[in-house]
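Report on the following structure.
Yeah, one chain of the complex is gone here, protein chain that is, but the others are all in their spots.
Chains here go by letter, A, B and C, matching the order in which they are written, and residues are numbered from 1 within each.
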Amino acid sequence: MKFDAPHLEYSQLAPLLIVLGVATIGVLVEAAVPRTQRYAVQVGLAIAGTVAAIADTIWVFNKLHPWSGEAKPGRIVAESALTLDGPAIFCWILVLVFSLLSILLFAERRLEGGVTAFAGQAAALPGTEAEREASTRGLEHTEVFPLLMFAVAGMMIFPAANDLITMFVGLEVLSLPLYLLCGLARRRRLLSQEAALKYFMLGAFSSGFFVYGMALVYGYAGSMQFDKIAFAVSAGSGSHALLLGGMGMLLVGLLFKVGAAPFQAWVPDVYQGAPTSVTAFMAAGTKVAAFGALFRLFYVAFGGARWDWMPVAWGVAILTMVVGSVMALSQTDVKRLLAYSSVAHAGFMMTAFLGARSLADIGPGEIQPVQAVLFYLTTYGLTNLAAFAIVTLVRDPSGEATSMSAWTGLGKHSPLVAGIFSFLLLGLAGIPLTSGFTGKWAVFTSAASAGAWPVVIVAVLGSAAAAFFYVRIIVLMFFTDPVGETSVAIPSVMTSSVIAIGAAGTLVLGVVPGPLLDLLGRVAEFVR
Amino acid sequence: MSVTPFIVLSAILFTIGCVGVLTRRNAIVVFMCVELMLNASNLALVTFSRANGNLDGQIAAFFVMVVAAAEVVVGLAIIMTIFRSRRSASVDDASLLKY
Amino acid sequence: MHVTAVQTDGVFSILWLVIALPALGALVLLAGGKRTDKWGHWLGVATVAASFVLSLILFFALLGKDEGERQYTQHLWNWFSAGSYSVNIDLLYDPLSAVFLLLITGVGALIHVYSVGYMEHDERRRRFFGYLNLFVASMLVLVLAADYVGVFLGWEGVGLASYLLIGFWQHKPSAAAAAKKAFVINRVGDIGLSLGASLIFVTFGSTSFAVVSAHADKASGATLTAIGLLLLLAACGKSAQFPLQTWLLDAMEGPTPVSALIHAATMVTAGVYLIVRSNFIFSLTEDARTGVIIVGTITLLMGAVIGCAKDDIKKALAGSTMSQIGYMVLAAGLGPAGYAFAIFHLLTHGFFKANMFLGAGSVMHGMDDDVNMRHYGALRKAMPITFATFGIGYLAILGVPPFAGFWSKDKIIETAFGDNFLVGMCALIGAGVTAFYMTRLMLLTFGTTKRWEKGVHPHESPKVMTYPLIALAVLSAGGGLLLAGDWIVDWLTPVVGEHEEHHLAVGAVGMSLIALAVVAAGVAVAWFLVGKRPVPKEAPSKVSVFTRAARADLYGDAFNDEVIIKPGVVGIRGLATVDRSVVDGLVEGLAVALTAISATFRRVQNGLVRSYALTLLGGAALVLLTLLAVNFG
């Protein structure tokens, strides 16, 4: 027997390796660097690593010549384990940018009086002497930064995976650190721990489906590789039932991560219980990774069977939009409301998923589904990060005041924060001149182009219902008089810059989305 | 060799796992049921690997096992903290977040 | 007859000034504010008087032309156009508008002069004159317009002036209500004019008299009848004809000169004008004319009956006005045989009814604005000039020769008999009833014994008021001269076409004698019922059903109240409830329902991780089943 050393394209995989490397170094830092300096070192390391990864990713991206008319399609690397094509690399950029912003949120110390928002000593029991002591000593878990970096690595692997094993590994690498991060809140630790438990339990459960689906598809196609699966699908060989079962179970695993109905049950609880900065990171990053993977798997591997899965996708899209919009109507907690909003947005993004058509049907210059969803992910991520960042600012003596009643009259004493938040909400609602509108337009158009008219109708009606609850918050902030002792804390430059970047992105992508859309139009094609 | 018996067995195991997740209260047991589901998948993977005549499935099975181990690490940590805070490992007790 | 007018030239080009002068007066008086208080009323008089002079000049100029050349139009500007439809602000000056110009500006000027005295103590006199000028200008637009839409402009303008003037003392709720009522009922009539104009446009592609008259004969009979009936509806509104008559009696809330000018002499006759002006349509449709006759006949009897029971001097006169206009409408409905007499009676009625209204105003002026005739009596000595002029008007309306009314009313009765015996009889009976109520009015006011309230010192009005009375009395006496040598008939021929004569079995003179006999009977009845008995100061309450009905204006208002207003109010209230609860409620209810659904399904999110796992499993099952169903279903 002869072993061949696997051939790895190190230069192209560098961003991923940088992130993984930084994460590993971060773990070592925890062991080697004195407690007092760990924060500075970890933050510096994470930021530097992410920035380097972004720069490197852009360098890799440039090799596709995305700025010219004739963009290269990208290539399959790492012994067919990963695909570095336009959508994958763009997902990398998005994930990295969102994680950079998240790092800034993670590192915010001014709001809690000099410590991060993470538990000082996760092992200390809530409400015990040990916890108090940890608090007075100003302890903090700096492990969150390596955990975040591991999750980022998972988010990069997930949408770039070219076979089911890699995809599964990516899924777990992104999920496991997140489970932990969810449970690390400094305040309201019981809720935080509960969120972690629920996320973990359900996440593991859904992984089970994913793995079983993987097995069935493998049984059908005889291979884990997408191109080979696609070949088997188009050839029509093998047991169709195996294919259907496998597709269905894989779909369950992915839709769970996306937060689509009827697999959305974890979303509100986890979003509410997790530390807000983690929620922001999950909402922005996980969506990118999961939608990237969903599109790749179903367009590349199961594209030939789209008449089989399309009806399910229709139903899921409709159900997700309806559940997200309707359930949000009666929410009284801002984070929980934003969680349901994220479910609704998952539904809106699902509409782009329905835009799958054969390339021949797509006219010149017409919006393609992948282009649309990548654009939407960009806009949604930026808006959402900024919105959650603002949630961290509104506080009462017991920490963040996420109950909506605490937000009444915010516009009176903090017009700037309330104004920006309103703008972000209008963005989420999809009012023109915000990125939410252009994004919605793009995904709805791609669905409409493929003839999914009923879904588009539900989508616009859902948007109307969604507008209702976004506007409710604006009314609360501006047209109601303040009660209680809610105040808006002044953040450091880190959180402020996240808010500024998010809001600016919401505006710029709303007014001049053209360049980004054109760019995506050139590269948004999967390599098979 | 017919794959059917193996697949049926794996399906039964998977189902038992599922049912266990739904019915058991203790977090540890629930977690074990999830592991059972993963192992049911492993059985299917290995079976198909054999049937298809390539090693992908077996490799996958190893990956799944490794991942399951990692999951155990994370999962037990979470369950431990919950247990310590609440003096209970029942998943039903953790229900503050709702509605 | 066809309207084939030529463009104005020479002296006729001053035509627009006839309208412009009072319009300018109105503008100055209404926009000028308090600065014009001192001299405003004289400006009002002057503009109308100047218009009268211009009208005279134009009239004589027209008189100097040959019969066939007596139609002039002045194009002012294009009002609006849409597609092939174009409406111009054009003036049409022909024999018909010429006599109207003289009537409006002449009687108008006299009433303006009279008002200077009548309104002397009213602090808002300037505004009153502003409104009067506005009225005159609008009325002139009405009679000079060469297009139905142009007529509409004047039509609503006089409606507005009438509204403003009826409600001039708007601090009185009754006056304000009466003003609104007049306007609203007139608007009902306007439906007729709007739709009439629309139908005319659809039929002829234009609403100008010239086009319509040129092509009227090509239109189908049904269309012409429809147009005719729609125009009749318009006429009913403006001329207080059945069934839109109820507003006129209430309109007496306005100052008396207003009643004289607008609600006797000019505006209320606009309906008659409209019918006569549209002779090119009515001449071609017997059915529409029948409708006109029926309306006229009913109204002339109704008005007369109402006039009999009223103790309010102005309302009695208003009933009379209704009745007399009924005669005119009847005449107009008689077609080519009656058009000229309708206009003739319109003119003489304008003289004597204005005369009598102003006389009534003079009486009220002397009696501290009391209008109840039961409080009058034996005023002939206290107010000799008023009595004398009123007396002439009285004789004129009765149709006693040689006063104006004799000539004009007689001709109508005669023609009516020529058309239909029943209609003729109604007209004849109407004349008798007229004699009764007018005699009653004369007796109650000037005859019998005095029943004045304490502290009332009747006195003759100042000269500024009596001179117009005298002038109008002269016209009432001599207005019949217009018929001398059939002048008025010939004069109007270019407008309304050749006159048709009806020959009666009894002959014209015989008819006159019969009519006189009926009138005499009416006078006699009044003499015995009113003159010979003491007049109670309060109206007796135990009276016959007929009297009660007449006092209640023959239940016109009651009918409207019960059938339109009360159900309307209820309906609108119901509709408001529907709007709130159903129309709005559906939408708001949707929001509420969604929120309720949301609140219900919130409970599903019960916080138990195992139940979440169950939904996950259920979802997975659903996904798989759907996949299978799609493929194998």
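The definition used in the following text is that a residue touches a chain if its C-beta (ideal position, glycine included) is under 8 Å from a C-beta of that chain, and two chains touch if they have at least 3 such contacts.
Following the convention adopted for this analysis, contacts and distances are computed from a predicted model.
Its record in UniProt calls the unshown chain "NADH-quinone oxidoreductase subunit M", which is the match among "NADH-quinone oxidoreductase subunit M", "Polysulfide reductase, subunit C, putative", "Probable glycine dehydrogenase (decarboxylating) subunit 2" or "Hydrogenase-4 component E". With respect to the full assembly, the chain omitted from this view is in touch with A, C.
The residue from C:39, C:60 or C:80 that touches the chain not shown here is C:80.
The omitted chain makes contact with just one of the residues C:422, C:506 or C:572: C:572.
From the options C:95, C:117 or C:167, the residue with contact to the chain not on display is C:167. Taking the whole complex into account, chain C touches the unshown chain at residues 3, 5, 7, 73, 75, 77-90, 146-147, 149, 152-153, 155-157, 160, 163, 167, 170-173, 175-177, 179-180, 183-184, 187-188, 190-191, 194-195, 197-199, 201-206, 208-211, 214-215, 218-220, 223, 569, 571-573, 575-576, 579, 583-584, 586-587, 591. The set of chain A residues touching the chain not shown comprises 363-367, 371, 426, 429, 431-433, 437-438, 440-442, 444-445, 448-449, 453, 456-457, 459-461, 463-464, 467-468, 471-472, 475, 478-480, 512-514, 517-518, 521.
Note that only the chains that are shown with their structure count from here on.
Set side by side, A-B and A-C show the greater C-beta contact count at A-B. Centre-to-centre spacing of chain A and chain B amounts to 25 Å, using the average Cα coordinate of each chain. Centre-to-centre separation between chain A and chain C, using Cα means, comes to 78 Å. The multi-chain contact residues of chain B, meaning those touching 2 or more other chains, are 18, 21, 30, 91, 94-98.
With touch defined as above, residues shared between interfaces to two or more other chains in chain A number as follows: 197-198, 201, 205, 209, 268-269.
Per the touch definition, chain B reaches chain A in the complex via residues 3, 7, 10, 14, 17-18, 21, 27, 30-31, 34, 37-38, 40-42, 44-45, 47-49, 51-52, 54, 56-57, 59-60, 63-64, 67, 70-71, 74-75, 77-79, 81-82, 84-86, 91, 94-98. Chain C makes touch with chain B in their complex at residues 602-603, 605-610, 613-614, 617.
Residues of chain B touching chain C in their complex: 18, 21-23, 25, 30, 91-92, 94-99.
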